[in-house]
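Of the protein chains in this complex, one is absent; all others appear in place.
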Amino acid sequence: MKKRGFGYGCIFYGTGYGNGFPDISRSIAELDTKGHINIYVGATEVGQGAKTILGQIAAEALDVPVEIVTLIHEDTSITPDAGTAAASRQTYNTGNAVKISAEELKKEIIVVAKGLLNEDHLEISNGVIRSNTSDKTLTLKDIAEASGGGFLRKDGIFQANTTEMDPETGQGNPYWPYTINAYAVEVEVDTTTGIVDIIRAACSQDVGRAINPSLVEGQIDGGFAMGLGYAIFEDINLDKGRIKHNRFTNYLIPTALDMPEIEKIIVEDPESTGPFGAKGIGEPVMIAAAPAILNAIYDAVGVRLTEIPVTPEKLLKALKKREG
Amino acid sequence: MKTINVKINGENYTREINEDMRLLDFIRDELKLYGTKEGCGEGECGACTVIMDGVTVNSCMVMAFQANNKEILTIEGMEDEKGLHPIQQAFLDEGAVQCGFCIPGMVLSAKALLDKNPKPSRKEIKEGISGNLCRCTGYNKIVDSIEKASQYLEGEDQ
């Protein structure tokens, strides 16, 4: 018999290293001789989109087209340390460092422009330096050339706010900011085979501010898939310290056929300490998926599975036990 | 040693190869076409997918000599003088790419599917890429891309 059920899960997630550990990102913003912007950061693009959104942050802070911004992150000998691509920290921490370096570079560009134009009220708009009081303009290339053919370079450094907790009571402010994630899922359980099918899902994801909504959505889909695997498939299956599921023939991860459509809702509540209000989401997007699925299984068949993954064998055993 | 003639991305190659060489190694090590990836080496993940005589194969499961007198398409053969193939363009436009390691195989599975079935349903798309594992994207935007690619290709035909 096939039975359907609904379940919810919600979580909070403290981003960053936490517990007072120095959580520092560094960035260098540079105007090169072509009038293009280079951002140097030692942040890894692991697929999450860091390379894209850090460029967007720099472009926004400088008010230049995103196309003229290049992220350079692949070489330790030319990039400053931006910490690890983990703890959902690159958007918030390195994003802040990039924003600070870009803002400093912008100030420097304006200083050079003031000297060239003999005007005091200047701003950058879409990559062009304009006067507020006349129709004089300068390009970024003009600024680069006026700087003697050298590069204008400015540093940005950001340190996250975290304190060490009391060792006896655990009291303190270990993380900041916190990101919220909530999932709702509908499952269909086949009580004959024990197979759980995820019929549909919805996600509401707190982002502070979405730097790139499409990338946020991609993270949600991917996070849900990993949570789905965690809930019903994945276990390396240890036998006296030996991994028995050590290949894709026996360590099952979700395929396209296992994934439901997900209604993705991005909730924006800008965080004042984040770059343009943004917070990290890379881990939170996964977390509430598995508990929502477990609650939905209970709603469908009335048994609580307290051990994951809920494989067909485990589920059938639990159903049988209840019938007793 | 064995001699094989194989047409890859429209070009003919004649090579002496060891009999135990996999097609994947032939493509990567002999022809230096590194777009075809190895994710598991046993035909489970689909990262090494190529199209051989119109059908997708896991190139880690095919011996190079089995490709003798066959025609193969790898990811490097998808672009033409006009630029990206509509499937590649759709993957970009729909944000289907994250780490990218599965993408060459995904694109080729999508091509084989759309060649046979130009207007697949979402379920048919999911079936068509079910042999290609992806750990980053949760597949939904890849499915969106293949739907979009179907539209792009239909537009091209008109």
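Note that the chains take the letters A and B in the order they are written out, and that residue 1 is the start of every chain.
Just so we're on the same page, contacts are C-beta pairs under 8 Å (C-beta built on N, C-alpha and C of every residue); 3 or more make two chains touch, one makes a residue touch a chain.
Criterion: contacts and distances are computed from a predicted model.
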| note | Name check vs UniProt for the chain missing from the figure, options "Molybdopterin-dependent oxidoreductase", "Anti-sigma factor", "Amino acid ABC transporter permease" or "Cytochrome c-type biogenesis protein", returns "Molybdopterin-dependent oxidoreductase"
| Omitted-chain contact residue, chosen from A:Tyr17, A:Tyr40 or A:Phe158 | A:Tyr17
| request: Considering the whole complex rather than only what is displayed, give the residues of subunit A touching the chain that is not shown. | output: 2-4, 6-14, 17-19, 21, 42, 44-47, 49, 51-52, 55-57, 59-60, 63, 66, 71, 73-77, 79, 81-87, 126, 165, 167-178, 180-184, 186, 188, 199, 202-206, 208-215, 223, 226, 229-230, 234-236, 238, 240-243, 246-248, 251, 253, 263, 265, 267, 269-272, 274, 276-279, 282-284, 286-288, 290-292, 294-295, 298, 304, 306-309
| request: Name every residue on subunit B in touch with the hidden partner chain. | output: 28, 33-42, 45, 47, 74-76, 78-79, 84, 88, 91-93, 95, 97-104, 107, 133-136
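The rule is short, and it goes like this: only the chains that are shown with their structure count from here on.
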| said: Applying the document's contact rule, which stretches of subunit A touch subunit B when the two form their complex? | reply: 46-49, 214-215, 217-218, 220-226, 247-249, 253-257, 259, 261-262
| message | Residue numbers of subunit B touching subunit A in their complex, please. | response | 39-40, 42, 44-45, 95-96, 98-100, 122, 125-127, 129-143
